[in-house]
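Okay, so here's the structure we're looking at.
A single protein chain has been removed from this complex, and every other one stays in its place.
Moving on to chain A:
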Amino acid sequence: MSGHDSKYFSTTKKGEIPELKEELNSQYKDSQDSNPLIRALAVRTMGCIRVDKITEYLCDPLQRCLKDDDPYVRKTASICVAKLYDINAELVEDRGFLDTLKDLISDNNPMVVANAVAALAEIQENSHMPIFEITSHTLSKLLTALNECTEWGQVFILDALSRYKAADAREAENIVERVTPRLQHANCAVVLSAVKMILQQMELITSTDVVRNLCKKMSPPLVTLLSAEPETQYVVLRNINLIVQRRPTILAHEIKVFFCKYNDPIYVKMEKLEIMIKLASDRNIDQVLLEFKEYATEVDVDFVRKAVRAIGRCAIKLERAAERCISVLLELIKIKVNYVVQEAIIVIKDIFRRYPNTYESIIATLCESLDTLDEPEAKASMIWIIGEYAERIDNADELLESFLETFREEPALVQLQLLTAIVKLFLKKPTEGPQQMIQAVLNHATVETDNPDLRDRAYIYWRLLSSDPEAAKDVVLAEKPVISDDSNQLDPSLLDELLANIATLSSVFHKPPDAFVSRAKSAVSRPDDDYPDGAESGYSELPAQMSDSVPAPTSSSGVSQASTRQPAPAPAAPVPDLLGDLIGMDNALVPTDQPTTNSGPPLPVVLPSSTGQGLQISAQLIRRDGQIFYSMLFENNSQLTLDGFMIQFNKNTFGLAHAGQLQVPQLPPGSTARTLLPMVAFQNLSPGPPSSLLQVAVKNNQQPVCYFTDKILLNVFFSEDGRMERANFLETWKSLPDSNEIAKDLPGAVIHSIDATIERLAATNVFFIAKRRRTNEEVLYLSVKAARGIPFLIEVTTVLGTPGVKCAIKTPNPEMAPLFFEAMESLLR
């Protein structure tokens, strides 16, 4: 049976054109076969031959099949239109296939309707033209089709309709009425898409009765979805998380269904916990606390930590329940399970911030666990508590002193907190002990550290204390703003966007679609490309909720993190010249051996810690002594000690690659490391037009690979031997054809002084040839020899002191001009 042959043709052959033509002829014949199955298979197979030249052959049979008597043929042909559109969109539009497809929405066969809607929706998504607009006419057509359609088609229709904006409340109510029966469907996808549709229309409905009624109707089906397979439960929970942020009433009475079952997979438990916090209220808090307490003694460490944090978040959220929450936390501390205690201390610190001067009586209990703390965040929290309440803790100085002994080994987070705490202690109890401690800590923090944050903060305190202790009191002991509950942490505009994307991947990742959708077909066509286009580096560890649950602080502790970097209200004006001032004012205080490792301007951040899972990387290509280096700064803001760093560069225009191993020491949490990575050029060349894009991948033993992109500035390739003689310059200028001359205005550049500029440019291997004056303009002639000895002859024209520089160049390689201008602009900035 030839129909069978063609079936396997689509999966096996994607071969040569002559062969194809032959095959097509047989397909063409098949498409007129008397057996509908064979007709359908023929059209399906033809759609799979993804060769542009062939598409013409496809049109006639496709036209016929779209109007075939047999629904199986029509439904196959409908999808084929989408396939064809993918290869040749114009052809589809020219041949009127779209209109035929729209007619098929009213077909009497459910599968044809489903595929027609699916095909139209996909075509619309890939087109900028309004092809499949939902008008009130198509709306009623689709709503009718909804009842006739297959379950999959119902999902397609509901998703297509969710883009429709009803004209008024009445129309919205009508739509909702037609959609509500779908909530009873056994297919989870249908139910969730119906929920999306109803939520969307509810925004327009003004009658509170109708809204309340709808909320009531949506509740049981949503709960029923939680009886599905755990995989589906996970998707539903992520969606419910969004829904309750907008419409908490829907599930306000159903908190019990979110209680964790002992056999739930961990990813379900984590999501349930999150929703329990959101639904916790004064009414149900006792029940909820009982659950949290139970979870806090389970086996899974991540889950236990999250449960403990959840108790703290409830305390912050519900003022009237705070005391009960705290007593549960104290009970948990008494079990003396190390990670429970540490987690509890972290949340208690937040509770103190939320309810100042209320629960300090428990500090004594907290202090009992002092020596078991080994996690930076817990230590930092405890130190914060001691510093903040130093006047009420009799032996605060002894406690802080015990931490001070190991100051050098502590991660930055703890060091910073300890510094601040000791300053607080000193201001509150200016006796001999604290005075010695403060000397010691300031000495450590300024002399023995490489961490600029710590050093700067220490200097600020130092100066404050030495110049005006009263001002220091005002700054350091200033009253802190009260933090608030963060369980609705999504930004309202993001929440709006995510709610519009309920029942899609976007609502599972809690990221807007354009953050992870990349229709990069080119990724496949270039097999040597290690980095698919537009791959978002940070999303490999989605969902964020899961991955940040442990190490990264939730935003409530984010607030207190801000308090960690405390002296925010420090007087702004004297800060810039603080150091110079200090040196002049009191020599005795100033350390003589400035650490040299931190010299040089700050590097631009290329991988923020939010996308690097706590790892922040700043980097820049630099040239030093004729050699290119990648100057990098690693900052570990995660909770893990990171080691085993490796680096990889993607192919790039200049073929930059690393010449040696990446030398990064083990990075404990909170620490930083700098390194100079020697680079070689022309190792790793990518074809195509010149681009300044440098794609980098960094990995370590603890985290997955993270990707970031950097910019290659051409000036790192400017070689030391680029100086030209005047005569040589003129000769070269003349010898190059005029088509090789390119000029560009550099609006961001400015020259204040000719001599200083010449000197500065020479330091970057841009060499001065001659200058002249043209009325009020200065004209400079310069030369550069870039990578592989390509000469650039430069004429720079500007008015001194006014922004905007005209730059004209002549070079044998004009395609490099854009990159050159980019480099020039950065040098003259």
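The rule is short, and it goes like this: contacts are C-beta pairs under 8 Å (C-beta built on N, C-alpha and C of every residue); 3 or more make two chains touch, one makes a residue touch a chain; residues count from 1.
The criterion applied here is as follows: contacts and distances are computed from a predicted model.
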Match the chain absent from this complex view to the correct UniProt protein name in "MHD domain-containing protein", "Phosphatidylinositol N-acetylglucosaminyltransferase GPI3 subunit", "SCP2 domain-containing protein" or "COMM domain-containing protein 8". "MHD domain-containing protein"
Which of A:Asp94, A:Glu231, A:Glu759 or A:Glu777 touches the chain that is not shown? A:Glu231
Tell me which of A:Asn25, A:Thr206 or A:Thr297 is the one touching the absent chain. A:Thr297
Among A:Glu93, A:Asp264, A:Glu401 or A:Glu778, exactly one should touch the missing chain; which is it? A:Asp264
Sole touch to the unshown chain from A:Asp33, A:Glu93, A:Glu254 or A:Glu778: residue A:Glu254
Residue, one of A:Met111, A:Val347, A:Leu615 or A:Leu761, that touches the chain absent here: A:Met111
Write the list of chain A residues that the hidden chain touches. 4, 7, 10-11, 37, 44, 47, 50, 72, 75-76, 79, 82-83, 111, 115, 118, 122, 125, 150-152, 155, 159, 184-189, 191-193, 220-221, 223-224, 227, 229-232, 234-236, 253-254, 256-257, 259, 261-267, 294, 297, 299, 302, 334-336, 501, 503-506, 508-509, 513, 516-521, 523-524, 527, 531-536, 539-540, 542-543, 546-547, 702
